[in-house]
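Missing here: one protein chain of the complex. Every other protein chain is in place.
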Amino acid sequence: MATAAVVSGERESYLNAKYGLKSWLLTVDHKRIALLYLISITFFFFIGGFFALLIRLELLTPAGDLVQADVYNKLFTMHGLVMIFFFLIPAVPAVLGNFLIPLMIGAKDLAFPRINLLSWYLYMVGGTLMIYTILAGGVDTGWTFYTPLSTEFLNTNVISAALAAFVAGFSSILTGLNFIVTIHRMRAPGMTWNRLPLFVWAHYATSIIQILGTPVVAIAIVLVALERLLHLGIFNPALGGDPLLFQHLFWFYSHPAVYIMILPGMGIVSEIVCCFSRKRIFGYKAMALAVLGIAVIGFLVWAHHMFVAGISLYAALVFSLLTYFVGVPSAIKVFNWTATMYKGSITYQTPMLYAFAFIGLFTIGGLTGLFLASLGIDVHVTDTYFVVAHFHYVMVGGMVVAYLAGMHFWWPKISGRMYPEGWGKLAALLVFVGFNLTFFPQFVLGYMGMPRRYHAYPPEFQILNVLSTAGATILAVGYLLPMVYFLWSLRYGAIAPANPWGAAGLEWQTTSPPPEFNFENQPVVTWEAYNYDEIPEPEEVPVAH
Amino acid sequence: MANHFPNEAEATHDHISSVGSSVAIWLILLVFTGLTVGAAFIDLGPLNTVVALTIATIKATLVVLFFMHVKYTNEKLVPLVIVSAIFFLFLLLGLSMGDYATRVWR
Amino acid sequence: MFQHMPLWPDSASKMSGHVDELYIFMLLVTFAMTGLIFAGVTIFAVKFRKRKGRHAEQIEGSTLLELTWSVIPFGVMLIYFVWGAVIYFRERTPPQNTAEVYVVAKQWMWKLEHMEGQREINELHVPLGRDVKLIMTSQDVIHSFYIPAFRIKQDVLPGRYTTMWFHATKPGTYHLFCAEYCGTQHSGMIGSIVVMEDRDYMAWMSGSGSQPLAVTGEKLFSELGCVTCHRSDTQGRGPALAGVFGQPVLLEDGRTVTADENYVRESILEPAAKVVRGFKPVMPTFQGQVSDEQLNALVAYVKSLNQPQAAQGTVAAITRQP
Partner (left out) sequence: MHTSSTAVAENHAHDNPALLHHFSTEAQQRNAASLGMWVFLAQEVMFFGGMFCAYLVYRFKYPADFAAASKSIAILPGAVNTAVLICSSLTVVLAVRAAQLGKRKALVAWLLLTIFLGLVFLGIKGYEYHDKYVEHHIPGPSFHFDGDLIDHPGVPASQAHTQMYFSLYFAMTGMHALHMIIGVGIFAYLAWMAWRGKYGAEYYTPIENSGLYWHFVDIVWIYLFPLIYLIDRHK
């Protein structure tokens, strides 16, 4: 980061307000904490991605010949744990949310800056435990920690992995708490609820899930660890326990956790679609209500992960029906984004390309989710590659693509530099193509019946698996490129103006990068969100040379 | 409103509870504790659990309203937070138990 | 090309056709919806691209449109729900008079035992055109019995029975997978389901000299001393078991349970848990004294008591009834 501070040294900003390692590690500035998160999250993303590549390489051939079965099991377990708890859940909220929410609502900082720093340290403690777990030989429970396998039948590092998830969970809870209080208490004069950017609404809904869902999985994970240590029997059928209780507690959080991952992404896409269409969002109220609706209804559907697990027939019917209710607000979001483009004045900058990709991939991810909500289909395709494909369409096609969209959109604000547009477009294309090639064949594999978490598989599944692995390599290049050109832009990128895209929103009214306390003068808001009719289009977006 | 920070004018902390009312609530809580212990020894059939939980809920409500000053707050948000916590707790308990209660084999 | 790269799984049971029909319906809807969105995004992106002299036209939204694209998808989703629920309901309610196979899963193999006493490992022979019910339990962790060609799957749990049933319609050999991650050799916990014409099946059946499961159970029943209390008259200290299976049982605490496989199993392992009204909870537990296979045999025996012929020890014949 020293580079960034030196480079943009001429302009006063949060980056060069203070110097030295201490000024970063003990900072309470939400923008600096966001950068700390950005670095640590990127680190974990590439660790999780490395595991993913090894998984895909192993699956190139039907026989389990690259790694042993136990190693393979560790790979997919740690891929899941790292990606979910250390990338997907914190990524958008802790990096972009942290950086942008105070700016978007016209506040100097989050309500509790030191708790914000504590969140990052908790994340790092959890992350260290995760790294320890990996280095100490890994863990092979699957990220779901299903009992009694995790409690009685494995002798890998389950406890340290559980603790890692537990601590990271509290980091997430505190982030959510900070956002809720900030959005309620720190809005600038005139920033009423009806004027909040949808990005903020999305984070508000996300925070509700983080606060009310995470503790339940935390206690479930604690009980798993205790059960391993003391053999309490709470989830052990040999002692009268019910393994399905663990699944209930686990999915009570872990299904809504999917919405922790995707809702902030939806917030990003709303901002970007409006900006590059020069339009108000189509149906602001519906969009805001939809994210809240998804967050709340998301709590009612968890047992759809358990349709073949041995739950009651009636419970299965109820949870299946409730699951469809989530479909409605999701459909509204997709249609409204599309409708927002209608009669716009659309340009195709990199963030917008990612937003297009998001709309398409999220549509596929959402529609295939409806297959899984349907009991008769779910019985066949649950625990197969169909599920793997579905949730990667939502998590990677949705959330990661949205994250990249957001990183490109706000990179000028964060770093004060423009990234090279051509390379950006190329990376977006690679991500889109690579992603579809990786995961689309998995839908077919799933319906054919290839179970997930299989180290070796029958030969008739090979060709589709080869396609998938080929896609994964393209995807990997698509992910490495932005990493490279973002770093490059820190030194060589064109200096970003305050508002390179001509975007609405308070964050664009301060300098790029913003000063330490965000605004020179306390902003007072007198306009609705996305007032693109009042904002001139940018003359020329500065490009890197 | 437009030129003020949200909630700037509202102050939630101005209530100072009187010693008398606090002691009164304290006494009621002790009495209810005695009641619940006493009721536990009387056979009311399935009502025993209902009575015990009702008394617990009354006690908890008293603590929330008076000791935690919720009764005196002019802030609508705090009750909303409490209600949503209880609502989601009941979702967890209710929907999980819904599965157990309707299984053919329990 | 498609010989080496099939894109559609075998369809070999009564249920698989129904699942495929719903799946195809959903695929069509999905293609239509995805096409709509992709077309919308593409057309708008091209038609309304930035041009000199043209400005974006601000639109606040339209409640009518929003209602349309909430209500119509929801209607379609309700079709998904009802259709899927009907299939699921049929999958979860086995018909009467099925052939029964007891399944014991353990890391990392499937142990299967037919009513007639034949035992198999990782391979299950079943007759064509007959209803077959699997009564499954696990010795260790959660497994999942998955036959893609039949489109059915059911988790197999330790400490209780789960059941599933199917009706094979096409002779052949099909994959059997463990679908719930169960430890190191999870992907090795595979096998095959061999669907045979009735004649071949009978021949295969008679090939081994094993005795019917219920007969094994009957022997165990007397060896373990069950017979001293559970006498066939009503004078025993325990309830008489003839005709009990599948019937509702009134319990001491006023509840009523159905005497299914799980109830019989629990009554052997946890006798005090659900005591029949009119009896004292005096039965000792057999936890740790009987294996899962022996439990299966006992359950099969208790079931066989529902049939009048059972007394003559001709249980094997019963299961062959169509």
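By written order: A, B and C. Residues from 1 in each chain.
Note that a residue touches a chain if its C-beta (ideal position, glycine included) is under 8 Å from a C-beta of that chain, and two chains touch if they have at least 3 such contacts.
Because the structure is predicted, anything quoted here is derived from the model rather than measured.
Asks: Which displayed chains does the hidden chain touch?
Replies: Counting the whole assembly, the omitted chain is in touch with A, B, C.
Asks: For the chain that's not shown, point to the residue among A:I33, A:L177 or A:L445 touching it.
Replies: The one listed residue touching the chain not shown is A:L177.
Asks: Taking the entire complex into account, which one of A:L212, A:V394 or A:L490 touches the absent chain?
Replies: With A:L212, A:V394 or A:L490 as choices, the missing chain is touched by A:L212.
Asks: Give the residue, chosen from A:L239, A:L292, A:V433 or A:L487, that touches the chain omitted from the document.
Replies: Of the candidates A:L239, A:L292, A:V433 or A:L487, A:L239 is in touch with the missing chain.
Asks: State which residues belonging to chain B touch the missing partner chain.
Replies: 5, 7-13, 16-17, 19, 22-23, 25-26, 29-30, 33, 36-37, 40-44, 48-49, 52-53, 55-56, 59-60, 63-64, 67-68, 75, 77-78, 81-82, 84-86, 88-89, 92-93, 96-97, 100-101, 106
Asks: Residue by residue, what part of chain C touches the chain that was omitted?
Replies: 252-253, 270, 272-273, 275, 280-282, 285
Asks: Please output the residues of chain A touching the missing chain, sorted low to high.
Replies: 28, 107-115, 118, 173, 177-178, 180-182, 184-186, 211-216, 218-220, 223, 226, 230-234, 238-242, 245, 248-249, 252, 516-517, 522
One rule holds in what follows: only the chains that are shown with their structure count from here on.
Asks: Please work out the Cα centroid separation of chain A and chain C, and write it as a whole number of Å.
Replies: Whole-Å distance between the two chain centres: 36.
Asks: Go ahead and note the Å separation of the Cα centroids belonging to chain B and chain C.
Replies: The computed centroid separation for chain B versus chain C comes out at 44 Å.
Asks: Multi-chain contacts in chain A: which residues touch at least two other chains?
Replies: In chain A, residues 244, 313 touch at least two other chains, as defined above.
Asks: Mind pulling the chain B residues that touch 2 or more other chains?
Replies: In chain B, residues 104 touch at least two other chains, as defined above.
Asks: Okay, in this complex, where on chain C does chain A touch?
Replies: 4-9, 18-19, 22-23, 26, 29-30, 33-34, 37-38, 40-41, 44-45, 48-51, 54-63, 65-66, 69-70, 73-74, 77-78, 80-81, 83-89, 91-92, 107, 140-142, 144, 146, 148-149, 151-155, 157-160, 162, 175, 177-188, 190
Asks: Show me the residue ranges of chain A that touch chain C in the complex, using the header's touch definition.
Replies: Its residues touching chain C are 64, 69-70, 73, 140, 142, 144, 146, 148-149, 152-154, 237-238, 243-244, 277-286, 307-310, 313, 316-317, 320-321, 324, 327-328, 331-332, 334-336, 338-339, 341-348, 356, 359-360, 363-364, 367-368, 370-371, 373-380, 382-384, 444, 447-449, 451-458, 460, 463-464, 532-533, 537.
Asks: Can you tell me which positions in chain B touch chain A when the two form their complex?
Replies: Checking each residue of chain B against chain A gives 1-7, 77, 84-85, 88, 91-92, 95-96, 98-104.
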